[in-house]
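Below is one structure, written out as structure tokens; comments come after it.
Removed: one protein chain of the complex. Kept in place: all other protein chains.
Entry: chain A
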Amino acid sequence: MTAVDQHPAAAFEDNDQKPVGHGRMLRKEDPRFIRGKGRFCDDVQLPGMLHLAILRSPVAHARIVSIDTSAAEAHPKVKAVVTGAALAEMGLAWMPTLSGDVQAVLATDKVRFQGQEVAFVVAEDRYAARDALELIDVEYDLLEPVIDARRALDPSAPVIRDDLDGKRNNHVFDWETGDEAATEAVFAAADVAVTQDIVYPRVHPAPMETCGSVADYDRIDGRLTLWSTTQAPHAHRTLYAIVAGLPEHKIRVISPDLGGGFGGKVPIYPGYVCSIVASIVTGKPVKWMEDRSENLTSTGFARDYIMRGEIAATRDGRILAVRTNVLADHGAFNGVAAPVKYPAGFFGVFTGSYDLEAAYCKMTAVYTNKAPGGVAYACSFRITEAVYLIERLVDCLAYELKMDPVELRIKNFIQPEQFPYKTKTGWVYDSGDYEPTMRKAMEIAGYDELRAEQVERRARGELMGIGISFFTEAVGAGPRKDMDILGLGMADGCELRVHPTGKAVVRLSVQSQGQGHETTFAQIVAEEIGIPPADIDVVHGDTDQTPFGLGTYGSRSTPVSGAAAALVARKVRDKARLIASGMLEVSVADLEWQKGSFHVKGDPTKSVTIQDIAMRAHGAGDLPEGVEGGLEAQICYNPENLTYPHGAYICVVDIDPGTAQVKVRRFIAVDDCGTRINPMIIEGQVHGGLTDGVGMALMEMIAFDEDGNCLGGSLMDYLIPTSLEVPDWETGFTVTPSPHHPIGAKGVGESATVGSPPAIVNAVVDALKPFGIRHADMPLTPSRVWDAMRGAPQPPI
């Protein structure tokens, strides 16, 4: 019995209620979660399991003078205490990051950010392990920290990465895209040019489940089983093989149910490696689960881009060019998880949804004494920053031209006939039809009425704002000729087996963190092969059980693995057709496919179902010449291009003039992600992303004091939206299929996180128009809005 059988679907606008295939269908994974029977990493209990806790640096930058572990080792429940020096003897003190840098597993020479891993303890229970951390005595020789990225390249700044040969500054990389000279020429000739400094502050994905792992090393056969909170189990397996020198076929990485990820569970964290070392050293299974402060202070942050944006246009609002200079704060180690050739991720799509004559970006990335990371929090590889930049700039231009922000956008949209559209920074947008999406959002919002209401409210001294954003995303990394992570091409495997009775199992390389893969992928296969989703099991998150692939992030599951699932099903269907031709004694050309069965053209009474064919494929009966038994297939899908979903968002805010508190009154999101597989799941993903947007725009920031103390190290300080800060979301959709994806689908998981912050900030700035304000940096907390209203300089972020 499954969800699709039991439940009449609720009345949603795009509920097509197809019993087999695409359409609203309740999730196959929910029955275990609503009973408390999900299996998360911390739920794994193994006989004799020990617990690991990590000692972290209390300071941002210091030389380690000495570490005394003797008291901790004497603790009766402690089994092992390991320092960086001990790891160095094993050659494991450093590990590669996903962007070709190295990161300390445990610090040996210096600590480089507050919260960095210094030593670990393995003990009989989690409380004893924590107790023993208190018994380790570390002497630090404090060094001056580099906290403000703007100071990192100052010649007087201390060098953070003196572990790197010959490193004499804090420079990570320079990167540029577009045509500098052509852009300068357009700017020089333009009627209007607007410059705006824009900061996208450091934020954190903070999934409800923190990171952790359970390592179980079998000394007899040399096999390592690792349960870990990873969004990319296969890539992690390969990296563990490289880091630890274990043969890859002896490593099994299991990513169980994940309590959210949002990109924060893509990197390999020192804790995972420590648990592996601990299991090898002790011969016992070892669990490591970080606490919330460890999560917020040491795992992958997001954003931290200091941007100067410029936009050039004609006086009547034709946008000509965009130019930006970016200072990127990468923290103490370059831990960005992005395709190797894209050190700034996909920030190159900062030209947005507009048809420009020229564009140019110059970026410099620096080291600071802060936690490493950079690509996380549903950012689609930095598209969050890119969309925020362009959508703020367009609003700044509208402000200067005194134009309506919707009118300005529509005037400059790439037109439907221009697709595939190559941007001035080299991205080829696959498909799009922007104006209908924008119009739909305006219709749902009642845009003209809102503007009229705003005029009335302003006359009464009330602060109401209407904010627009229109985004184009680039998701589904990616073509293997262009995209790899540490040499691993970003193609995804998929395997489908149809059993004799016509039930099936599909094995995916991607891993769900809540996206509902067990449902969506069953639906994709069902649509292609006509077996009900209830009869299709989806296996994922276990490297021993699934084909190789690069994992779930950057909204890539549906664009890449979704395509793989559709194509592997078609491959099985092709074989089924051959078998059907034998069963019906007609040529293949005389067969017609109707979802779930083949019949003879012109004679629907002569047919065989996919279930009949499955039994024949495994049975004793004759098969056509040259056809092997069995009904299964495996493929590896290499995407031809990224997919480019788009969307139009409208936000309505009210600001209390007495307290400067921003209230999001309404939020309208119209998304176009191409073919919609399960509208319920899509809507859910959009809702979640919009909530992230409220958090980033109004509440969330990982701030530091001048000594490098993290000021956002708990959920009392790092504020995440609750049910009271967000409105009841209003959603809509348009459908512009991707021309190159087998079922026309595009990614959607991150669209709302990418698209919503500029809509909210644009709304707040719009509300503050009577104060002559053109820009204010996130997070727009009451104190920052209050300062802006009073014309006070805002404290730098």
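Please note the rule applied: a residue touches a chain if its C-beta (ideal position, glycine included) is under 8 Å from a C-beta of that chain, and two chains touch if they have at least 3 such contacts; residues count from 1.
Just so it is clear, contacts and distances are computed from a predicted model.
Enquirer: Choose one: "Multicomponent Na+:H+ antiporter subunit E", "Carbon-monoxide dehydrogenase small subunit", "Branched-chain amino acid ABC transporter permease" or "nitrile hydratase". The correct choice is the protein name in UniProt for the chain not shown.
Expert: "Carbon-monoxide dehydrogenase small subunit"
Enquirer: Given that one chain is not shown, which residue among A:Glu29, A:Glu117 or A:Asp777 touches it?
Expert: Considering all chains, including the one not shown, the answer is A:Glu29.
Enquirer: Which residue among A:Ser66, A:Thr605 or A:Ser723 touches the omitted chain?
Expert: Hidden-chain contact among the options goes to A:Ser723.
Enquirer: Thinking of the whole complex, not just what is shown, which of A:Gly178, A:Gly674 or A:Gly688 touches the missing chain?
Expert: A:Gly688
Enquirer: Just one of A:Pro207, A:Gly317, A:Gly432 or A:Gly493 touches the chain that is missing; which is it?
Expert: Looking across A:Pro207, A:Gly317, A:Gly432 or A:Gly493, the contact with the absent chain belongs to A:Pro207.
Enquirer: Extract the touching residues of chain A with respect to the undisplayed chain.
Expert: Interface with the chain not displayed, on the chain A side: 3, 7, 10, 26-27, 29-40, 42-43, 45, 125-127, 206-210, 257-260, 262, 291-293, 513-516, 680-681, 683-685, 687-692, 714-716, 720, 722-724, 726, 728-729.
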